[in-house]
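Sharing a structure here in structure tokens format.
Note that one protein chain of the assembly has been removed; the remaining protein chains are unaltered in position.
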Amino acid sequence: MSPEFILGIAIAGTLTGAVYGLMALGLSAIFGVMRVVNFAHGEMMVGGMYIAYLLYKTMGLDPIMMLPVAALGLFVVGYLLQRYLVNYFIEVPEHVQFLLLLAVAMVFTNAFLMIFGPDARGVQLPYAFDSYNVGPLVIDKVRLIAAVIAVLIAALLGLFFAKTRTGKAIRACADNLTGAQVVGLDVKHLYAVTFGLGAACVGAGGALMLLLVDVHPHLTTDYTLLGFIIVIIGGLGSLPGALLGGVLIGLSEAFAGFFLAASMKSMFAFGLLILVLLFRPNGLLGRGA
Amino acid sequence: MSALLAVDGISKSFRGLKAASAVSFELDAGAILGLIGPNGAGKTTVFNMIAGVFPPDEGRVRMDGRDITGKRPDQICRAGIGRTFQIVKPFGGLTVRENVIVGALASCKTVADAEREADRVLDLLGLADKARQPAHALTLPDRKCLEVARALATRPKLLLLDEVMAGLRPTETDRMVAIFRQLNRESGLTILLIEHVMRAVMALAQRIVVLNTGEVIATGTPEEIAADQKVRDCYLGEEAA
Partner (left out) sequence: MAMGRATRMLIGLMVALLLAPFIGNDYLVSVLILCLFNAYLAQAWNIMMGFAGQLSLGHALYVGLGAYAGGALFFHYGTPPWIGMIVGAAIAALVGGVIGFLGFRFGVKGVYFALLTIAFAEFTRILFDHFTWVGGSSGLYLPVVRADHDNLLLLRGRPAMFYYVILGLSAAVFLICHRILGSRLGYYWRAIREDQDAAQALGIDTFKAKMAAVMLSAALTAVGGVFYAFYTNTLYAESAFAMHRSIELILGAIIGGMGTLFGPILGAFLLTLLGELLTRLAENFGHGFEGVKQIGYGLILLVIIALRREGVWPRLAKRLGLDGEKAS
């Protein structure tokens, strides 16, 4: 087996991992600010995929053009969900919150099943099989585009939190909720914006993911669990950690899928999750205990 | 005669900050000792090391001649030390009686025995008429009382009280003081109390240990402590101010 070949797998894994990272970023942001563990995350991802799919099917738009629409759609869903449901459950014991979002997830998944049926659906792009040759390496065009956009969006989110007024206000809520309320921030609105932005990241991630895989309703649970694995490995609440975790999982899946049966690849992810939970419960880049 | 509880040079640092350094004191069976000091003096740190919440970095704790340093809280309890929590921790979903039964199970062979013991303790502390209420429905003074009842039901030789008077009105404090005096007199219960409320400590403790910035700065009878200039400077002055 040539080193170029192994490097090729590594590159493909890293690129897919960047899209995973974008998905996990949303989960991590939501947790980081509100301490809410969004069990309906995979459902939002698949929602983004279906929005992109519908636009492709009805208008023949390129998935990259549909990305803003998917992101916007999910922003609205996320905003409303937080504003009119989750906001009332911020103070309850965490397992109650968990079960609440689980209920939301069940409704979403099965709504997809009823609307779109159980079959896998995908898009065919004219450039689906294009690739770039860099020396001896072959890089898929689609994967590269998806990864670059994912990293760009992640950077935009980082900039938003660091530079804008709203972003700073949200961070204030995360650091000191009472303080934020005292200075008169509209916490309910800011929380809803955060959930919306987290959902928008996932929606964008979904649109990008549709370039790489077909969508079907039962992907929801897989993506929810994958999202948890990534953010826990990277550290819940840490944005760079989410990207790093995404890349790690992308890599491990690519190699496991190659050296073992493809169906066994997520075993590695779960094994990794178990190890991280036991030995680095705050994740690789998470805050100290 | 050797001491019931012997604390021998225990220290603890958190992230390089010394919370307690070489704290030593002894407590004879049947005595009541008060541990006082201003906020951040290290009282709770010392308390937690005795109660097994975390082990000391150095030093030993002996109970009844047995080394209990670094044991788990449940082992400390079985060694004969009962404790209360400063921020009360009732089992909210259980009734008052069930709360006390859980404590009594530590000292009783059967559940039936524990039920009888719980009823006895509830009577003693005047909680009998609230026995069937869920614990989360109690008022703060009653919750504090429940903390004590639960700890007493384990039949400790030594009772550790962590600011059990904090947040109580003067009349309630007096009632608590009377209860502890009675327990001490009638069943020889040894008590170590950490307190911020001077009124209670002065009324109850036979001897007092004063901590400041993690170190013992004075030991003596309440009268001696009240007269000690160092103590007045660091602690009593704070209250006067």
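Think of it as A and B in the order they're written, each chain with its own count starting at 1.
Note that contacts are C-beta pairs under 8 Å (C-beta built on N, C-alpha and C of every residue); 3 or more make two chains touch, one makes a residue touch a chain.
Not measured: the values here are computed from a predicted model.
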Chains in view that touch the one left out, judged over the entire complex: A, B
Residue touching the undisplayed chain, where the options are A:F98, A:F160 or A:F255: A:F98
Residue among B:R78, B:R120, B:K157 or B:R175 touching the omitted chain: B:R78
Which residue of B:L4, B:A31, B:M49 or B:A106 touches the chain not shown here: B:A106
Sole residue of B:G92, B:P170 or B:G188 that reaches the chain not shown, by the stated touch rule: B:G92
Sites on chain B contacted by the missing partner chain, in the whole complex: 51, 72-74, 77-78, 82-83, 85, 89-94, 98, 101-103, 105-106, 111, 114, 150-151, 154
Positions on chain A contacted by the hidden chain, ascending: 37, 88-89, 92, 94-96, 98-100, 102-107, 109-114, 117-118, 217, 221, 225, 228-229, 232, 261, 263-264, 266-267, 270-271, 273-274, 277-279, 281
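Rule of thumb we're sticking to: only the chains that are shown with their structure count from here on.
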Mean-CA-position distance for chain B and chain A (Å): 50
